[in-house]
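Note that one protein chain is taken out, while the other chains of the complex remain in position.
Going by the order they are written in, the chains are A, B and C; count residues from 1 in each one.
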């Protein structure tokens, strides 16, 4: 057992940087991760890769395994989706990320994508975290729906203690009584995490607000508060999205967001 | 796809009763599930079975796989614990329940215990729910830390839609801002569930309050509000418990609780 | 300054009993407070007094000053309402309670009713609490929408420290993320308060749930958990109520509630 947790600044005072083929998360660069909620078809993901890479996103996202509240909702293309993701990443020179929801999905995804994601609902699926810890894959660990920052950091420790130090945290909003937004984006979490941990932090304003109109403003705030990366939902045709259409940006809105966060990034010493 | 969800009264208007060798959950009987948070040793669990069965509990509980916030905390005896549970159940004529935290644990536990439990942290571990749905094992599905009642019922649908109709719901407190108790026991959930679903409901006042002194009063309230069963943490020696000692009752307190809930059970037409 | 707060068991170990002309709150008696959300007319309140007194309620409630989210909603009959309340109380031999929302309303209400109520939104209106503390009027202090138990007890101290020891606390649900009920009734608060304070406690399941169908079950739970009194919304014609109709019981439902809580009251040693 470690006296100081592996996530802590007491264990490692230097900030962790995660180097991917085309970008580094945790350094001077502000990295943008973008793409649709779910991979729906090759055409849809290729179009998404085109839109997001042209605007400056470095990492393509899209779900192949979708954890849905109802078992009757679209559950994702699974391995077929992973293959499409790999092809899209290669075509547009982007790194790729897909969420995994089980050990089986994890072992499949490792073959196809650069980064795996553990979603909010699985933040305390400790068996899955242990399995991720035994790989050396870069992983984005989303904060649980109502996880405390302390529980979140301890969840990261399940991965780190297995030997995998390539962990990125992702704030995506917490559950509160307020209904004007889908969740309440907790931007205080970024300085709190920075005061406790060396791990890099992504902010996902799309899932947090659930409404297209609020995303750009909160993306600006996320950059200003010190996020290392942003995760933004982009869909070639939001009105036809199989999931999360109301929080997806189209090509024009995403381009505008990228243009408008650039001055903020520069103001806090980040390159976009 | 079913128009009316399988959990709903619209699909099945008659209340579901779950019949175990020594008791039935969901009928006239008020069933008490009791035992320690974690199985620590054969001696500890045998003593727990003796105490709880003598006082009238019908189902012995105890964790063999413990989902703990920190990876460095005691994680459970695993299969060794399941074997001890099976032996204790047989010795004291009790049914048995253990939580499972992965598919592997599920397949192990099926061999040894009468009921498997999905804990709050795994309520939306949909892959695990699907795996449970493919068995015919009785399952207690705990409400997530901050799950809505709607999400909880939809999680049960992941099990039901696989063909396993032996689902029992368990209210165990939700996360709120109040810190006087570990969680806030949401007893309104019982009439809400009854108005929507035919599934039986257990209440766990031990995890909800986290404090020994409040458990008996909330057990009384749980019976009065219409719970089909109670889940109570009992330990032969709470001060030496490896986990959750502060919320565990000893032999005398558990006997007193059983004596004091009996008149309430009778007042609402239940046999204890 | 007092070392031990006046609300604490350390200051006064004997439970406080509040004696009214026709009942005592805090002793063996289970007292029921009932009536409409708002006093709408003499006819409506007289009918309410008839219904509730016949079924065994001892205290008539009804709002003359209504704190409403919107300034354009019905704000109450004010002094005219207080006069109607006084007449109704006398006619049916009931004690009476009205909420006050300002010092002016307080001084008016003192002349007409037996008990004044401080609502959830004014729990930390400290100037109003201080004014109440300078009177000797019995006061029901409702818990704030998201007040901790500690803040609530400290709010009572603002009244007690002025010299008015006639304080009754009222749990009415707290704000959480769950939307199946209007608020989340926190019945754990009753044993928590009992472990800290000598003050009597009322539970209001009507405001907590906001839905008629859940009130009786939660009234039973409230009695079982140890409430000294219940506050129940009753309206002669809920469908025509100017406010809170969906959570109001009619004559038949209220009579049934009274019949069904009686065995629970007896089971916990209370007279109804």
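In this section, a residue touches a chain if its C-beta (ideal position, glycine included) is under 8 Å from a C-beta of that chain, and two chains touch if they have at least 3 such contacts.
Note that this is a predicted model, so its numbers are computed, not measured.
The chain not shown here is touched by just one of C:40, C:114, C:157 or C:171, and that residue is C:157. Only one residue in the set A:112, A:214 or A:254 touches the chain that does not appear here, and it is A:214.
Note that of C:16, C:48 or C:125, the residue touching the chain absent from this view is C:125.
Contact residues of chain C toward the unshown chain are 1-2, 67-72, 101-105, 121-122, 124-128, 130, 144-146, 150-151, 154, 157-158, 161, 175.
The set of chain B residues touching the chain not shown comprises 146, 175-177, 179. Seen across the whole complex, the unshown chain contacts chain A at 146, 148-150, 174, 176-181, 184-192, 195, 208-209, 213-214, 217-218, 220-226, 263-264, 266-268.
Basically, only the chains that are shown with their structure count from here on.
Per-chain CA centroids place chain A at a distance of 34 Å from chain B.
Within chain C, residues 146, 176-177, 179 each touch two or more of the remaining chains.
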